[in-house]
Every structure is written in structure tokens, then in C-alpha cells.
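What follows is subunit A.
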Amino acid sequence: MLQITNLHVRLKDGREILKGIDLTVAAGEVHAIMGPNGSGKSTLAAVLAGRDGYEITEGSVTYQGRDLLAMPADERAREGVFLAFQYPVEIPGVNNMYFLRAALNAGRRHRGEPELDAGQFLRAVRGKLKLLEISEDLMQRAVNVGFSGGEKKRNEIFQMAMLEPRLAILDETDSGLDIDALRLVARGVNELRAPDRAIVLITHYQRLLDYVEPDRVHVLQGGRIVESGDKSLAAELERRGYGAADAA
Partner candidate 1 sequence: MSAPLDTQIPALNEGYKYGFVTEIETESAPPGLDEDTVRFISAKKGEPEWLLDWRLQAFRAWEKMAAPNWAKLNVAPIDYQGATYWSAPKSADDAPKSLDEVDPELLAMYEKLGVPMREREALAGVAPRNVAVDAVFDSVSVATTFKGQLAELGIVFCSFGEAVREHPDLVRRYLGTVVPQNDNFFAALNSAVFSDGSFAYIPPGVRCPMELSTYFRINAAKSGQFERTLLIADKGAYVSYLEGCTAPQRDENQLHAAVVELIAHEDAQIKYSTVQNWYPGDAEGKGGIYNFVTKRGACRGDRAKISWTQVETGSAITWKYPSCILEGDDSVGEFYSVAITNNRQQADTGTKMIHIGKNSSSTIISKGISAGRGQNTYRGLVRVQPRAEGARNYTQCDSLLIGDRCGAHTVPYIEVRNPSARVEHEATTSKISEDQMFYCRSRGLSQEDALSLIVNGFCKEVLKELPMEFAVEAQKLLAVSLEGSVG
Partner candidate 2 sequence: MSAVVDFPVKPEARPYLEAFAESASEPDWLARFRKQGLDRFARQGFPSRRSENWRYLDLQPLEKQPLLPATAGPFAAAPELELTSAWVRLFIVDGTCRSAVFRDLPEGIWIGSMERAIRERPDLVRSAATSDNSAERPFAALNAALFADGFVLDFGPGVVLDRPIEIAHLASNPGASHTRSLINLGAGSRATVIENYTGAGRAGRYWRNDVASWRIGDGASLTRIALIEESADAVHLGEVTATLGTGAKLDAFALLLGGGTVRHEASVTLAGDHAQCRYDGAFVVSGREEANIVTNIDHAAVGGTTSELIKGVAAGSGHGAFQGKIIVREGAQRTDAKQTSRNLILGRRASIDTKPELEILADDVKCAHGASVGDLDEAALFYLRARGIPTDEAHRLLVEGFLREPVEGVADAAIRDHLLGRLSARLARLEQWT
């Protein structure tokens, strides 16, 4: 599904953030990428989603056999790549429902599927809202405007559920959530696990992994993956902290 080879990325100011990432994620798998602050986790997520402002100096990213880095951000999304933002953006004046329908139909047009009319769309929305316990009136507001931190994160997962991506990247979706919200988010993610879908969880803490069991765990530090293992690695990291990973 996703193959990252020797990926080097630097910022416009010349600072190198990713210094050679190798990572392969197969369909049906859930991978967790853990690491301390400043290790390059969010940069990796942003680069995969196609945000401007990064320079790829070396390496490649292949997604479903295609060169992911050659696609503009919106095409990636229509091809099934989804990024749940660490800081979801507020967009005043743009209605949440309208936005979501525009996104959903852009994807459907892209795949040659008929667009959903308002009725079909509403039925689809209602089912998923219930799953994430999001109230319908939140949907009538502008995108993320006036949402609490937890509401924003749940809205990301809700969008993910609606858009049904092939590859979902969750950037610190667990940060700042209380335990109830965390459970809801985990429920949304687990609901989406499927043999033809890959999920990458980027997180600082192990606690989300108590609810979403990863197949593989990687430690990102100083711009490189310094250690990989199965789910037991997450628990081990929690015990010994990131400092010890250097030694491994």
C-alpha cells in the first residue's frame, strides 16, 4: 500500500527534519509511529498529505504503486489518502455539511461514481454521527469554528469515516483528549480497520494503542526510524521512555 524509501526532507530554511525514513505499510495493517516531540512525526504526516513548504531532497514514496510525491494534495485525498490533522483548521463561513459533501463528491467523481444527493448524503451522515456521538447541530456550523478541542478531533475521525480512505494517517489525534473522547476516537478507528485499508497512527503516547492494537510499532527519533517491533514495543517505550531508544 505505502512504501517510503530513504526519505529526506528539509524545511525552506534549510533545516533537515527527516533524514532517511524507510517504512512499508501493507493493506490491512495498522502501524504506530511513536517518538518524542520534534522527532519529525508531524513533518512525515504533512509530507505524505502533500503540504507545501517542505523540500524532498532524497528518497521516494510509493502509494498503491504510484509516485505519491508527484500528486498534488487534493489528488492524493481523492486517491484515498486521509490525514487527520493534529490541529484541525477553522474555516469561518464554510458550512460543515456543505464542506463534507463537496469533499465526498469530489472523491466520488474521481472514482467515476455518481454524486450523492442531499437525501442520500444526510442518511450517510446520520449513521456515522451516531457512531462518534457527534450532535447534528455541530454539523450546521462552520468547519471547526467554535468547536472544542475534543469536538475537532472527533470531527476529523467523522470525516475519515465518511470519506472511507485507503490509507489513513492520524497525526496525534489522541493528544488533548479525555478518556471518553479517546474511546470514541478509537471506536471510529477500529470500525475502519479492513483488509483493504492501512492505518498509520502517529502518537507521542502509548495510551491510544491500548484501544487500537497496532500490528507494528516504529520509533521515530532525530528524523530516522531507530527501532521497530510489534505492539509490545509500545508498552516497553512507555516503561523506559524515549531516551533509551537511542541505545537500542
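Here are a few things to note about the model shown:
As a working rule, a residue touches a chain if its C-beta (ideal position, glycine included) is under 8 Å from a C-beta of that chain, and two chains touch if they have at least 3 such contacts; residues count from 1.
Inclusion criterion for the candidates: all candidates are chains of the complex that A comes from, given by their letters.
Being a predicted model, the structure only gives us computed values, none of them experimental.
For subunit A, the touching partner in this complex, chosen from 1 or 2, is 2. If you check the complex, the residues on subunit A that touch candidate 2 are 49-52, 72-74, 76-78, 82-83, 85, 88-94, 98-100, 102-103, 106-107, 110, 142-143, 159, 163.
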